[in-house]
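Have a look at the structure below before the remarks.
Only one protein chain is missing from this complex, and each of the others stays in its spot.
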Amino acid sequence: MPEKTLVSDITDDVIVPGVKKKDPIVVAHAVSRRFGGLTAVDVAHLEIPRGSITALIGPNGAGKTTFFNLLTGFDKPNTGNWTFKGKSLAGVPAFKVSRMGMVRTFQLTKALSGMTVLENMRLGATKQGGENIFISLFKPLWKAKEDEITERAMQLLAKFKLDTKKDDYASSLSGGQKKLLEMARALMSSPELVMLDEPMAGVNPALTQSLLGHIVNLKDEGMTVLFVEHDMHMVNTIADWVVVMAEGKVVAEGPPSTVMSDPAVIDAYLGAHHASDLGTIEGQLEVAEEMESDLIRSEVEQDAEAAGIAVPTHEPAHSTDAASTPVDGEEKK
Amino acid sequence: MLAGIRPGQSARLIAMLIASVVLCLSVVLGGSALGASAAETTASTSTATEQSILVWVRTDADKVGVPNVSISVDGDGGAETGVTGADGKAVIPVSEPGTYTVTIDEDALPAETGYPRPSTNPAKVEVFEGNTEVPAIFFLSPDNAKGAVAAPSDESTSTPTPGATGDAGAGTTTAPVTVDTFWLRFWPQLVTGLIFGLLIALAAIGASLIYGTTGLNNFAHGELVTFGALMAYLFSGVMGLPAVIAIPAAMILGGLFGWAQDAGIWRPLRKRGLGLIPMMIVTIGLSLALRYVFVLLFGPDRLTLPNSTKPFLVIGSVSLKFTDVAGAVIAIVVILGVALVLTKTKIGKAMRAVSDNRALASASGINVERVIRVVWVGSGALAALAGVYVGYYQSLRWDTGASILLLIFAAITLGGLGSAYGALVGAVIIGLIMNLSTLWIPENLKFVAPLVLMIIILLVRPQGILGRKERVG
């Protein structure tokens, strides 16, 4: 497995939520977003380390997607400011954020289904003069660039094993392939920071391993990655740093090895699941499994024993199966 | 996304569509051996004739065509004569381009329609090569003298000219706004505006419930209104039944019409998974088709419901007819009834639940399709009542509903799409703005005021006055 960035390369300070990073690419401060009475995001301070892979985790409804939306200009916060490469992004529209090198994907895939896979890819390219209405009328003016773009698109598609589908409509792809296409498309612009919202959700288990590889490659190519994920195995495997959100706040952060046993994290997950219908022993064990946390597991088992409930046998195998990944489908209509 | 079309299914859908159109037709036909007399059409495609002049003789007050008026046309291409048809129009072909004088025979005009506006008869018309239907329009009014020539004054707005879509409610005379007369004019407009607002509300509440429960912008909602008006005309104007029978009958048929539409068209389309935008275009098609079915059956002319123009209630400068007062009372009672149903009954709560979150409502055991069906029936009945109301107030014609459709939309947009109370508030605001605006802007621009207001509201508060913010991102 890949080289992980050392904790000491990320920060020297005591690791608490909001800890300063040596070389942050994104710095967010006092960012909050309310929907009516609900405070979806309330991040006091957060820095994303440059050149590493950061995972953003947290139970459903924790505000991860909303935080993504705020950082990338798709939504406006009620308070706060944040910078990317030292430049303030407050009030910068989404398309400019993207042009500055901060490109995101969406939790609910947004493959452009009425267009072919190749056209999807080409759309991700930047600096195509032919996107200007006047230049577009004269093919010789944009033909050369188009060929260049197409070549790059084909390279990326080959990497993501989508090259044979280049002329298919995106609507004909499977859910996982659409995720891959969306990620490949985002890479067309050679961004500096790639933000992936649940890249694994719905992806065929056979593909997940190669997807992991792709993400690690991004880091090797010098990009910074921030991704939201529910699959703790994946987080453990590739993330250099983990940020945990619950009820809009950053409740913990740190290297994957330590953050998983942070009591605040356990509380966050158990709390969230208690609040929902998953307040059963099975549900809690599922959470434990999801988090690969023996601590939670033992806690739950103790509770159960105390209450005189038979504890179901534990199947240690974690699952990268899409079906077990919680999907919050309430995002958009 | 469109679901795949299975052949058997599509055959059934066609059958349903045809059946529902036939059903609508038969409901309309129910007793109409009536004068679907000489229906004249609105558009004519005489693209092959060389040049022609379209003479159109209309009354000033309500813009109804005056038939059987003799016309003479004289000019470069020689003299021609003609007689206006049932719709007051006559197309006079002319062989050469040039200048023509068009004269209508004032001696043959019926006294009650009056005479042309001063200095408009004869009219001069320039016809260019290939021009067809160059208009020469004469407006007649009993206020004008025979053979009158314009007074040497440039005050040309002495006669109020209501828009083509007709005037709403108690007639008010247009006088120059001075401090003294301002309040004299204000109160009647305020009352008219309120009454008109209630009328719009009846239709708008239904439209907004449909939008709320199904997401559909129903462009054929105006035709539900027209349908009600025409049914009232059928029962009271043609069959001579008293209003207490005619109006409920019109409402019942309106409810049936709503039921038929949902059962015959909308539910099958929902089951097919037709998207909302295509569905909206289907409502446009339906609206066009129904409008002209109405023309076919009831003719293109204005119809009137038996009504007394005697003042019934006079308070200060406000003078109301019996129908104004009765209509307002009925509307208020009905709207209160709707509010009760929405808040107190099981089905009403279900409607609000479906409007709120369809998936959730369905998951919690509400029969969404049944709720939608009830909404359609209720909307049909409410719209029919609104139609009856329009029938008493302003022009009752095949396009009566179409002419207030945008006001209905404006009301539900103002109130916040999909909120029934919002629709009520929006409608009353629309009615008030429309009528009060005439204190400052020309009478015939009064349809413009609420539309402009709607656009402005959308810009500053896209969720409407009472609506909630949409979930974005």
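Order as written gives the chain letters A and B; numbering starts at 1 within each chain.
The rule is simple: contacts are C-beta pairs under 8 Å (C-beta built on N, C-alpha and C of every residue); 3 or more make two chains touch, one makes a residue touch a chain.
Everything below uses one rule, namely that contacts and distances are computed from a predicted model.
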I notice the complex is incomplete. Of the names "Fe-S cluster assembly ATPase SufC", "Amino acid/amide ABC transporter membrane protein 2, HAAT family", "Electron transfer flavoprotein beta subunit" or "Sulfite reductase", which is the UniProt protein name for the chain that's not shown? "Amino acid/amide ABC transporter membrane protein 2, HAAT family"
Contact partner of the left-out chain, one of A:Ile15, A:Ala94, A:Met154 or A:Ala264: A:Ala94
Across A:Lys20, A:Lys76 or A:Lys139, the one contacting the chain not displayed is A:Lys139
Which listed residue (B:Ala326, B:Val341 or B:Leu458) would be found touching the missing chain in the intact complex? B:Leu458
Note that chain A touches the absent chain at residues 72, 74, 93-96, 98-99, 103-106, 110-115, 119, 122-124, 126, 128, 130-133, 136-137, 139, 142, 146, 169, 182, 185-186, 188-189
Hey, which chain B residues sit against the chain that's not shown? 1-2, 5, 10, 13-14, 17, 21, 38-45, 47-48, 50, 85-86, 125-126, 128-135, 137, 156-157, 161, 163-164, 217, 269, 272, 274-275, 277-282, 284-293, 295-296, 402, 406, 409-410, 413, 442, 444-445, 447-448, 451-452, 454-455, 458-459, 462, 470, 473
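Assume only the chains that are shown with their structure count from here on.
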Centre-to-centre distance between chain B and chain A (centres being mean Cα positions), rounded to whole Å: 53
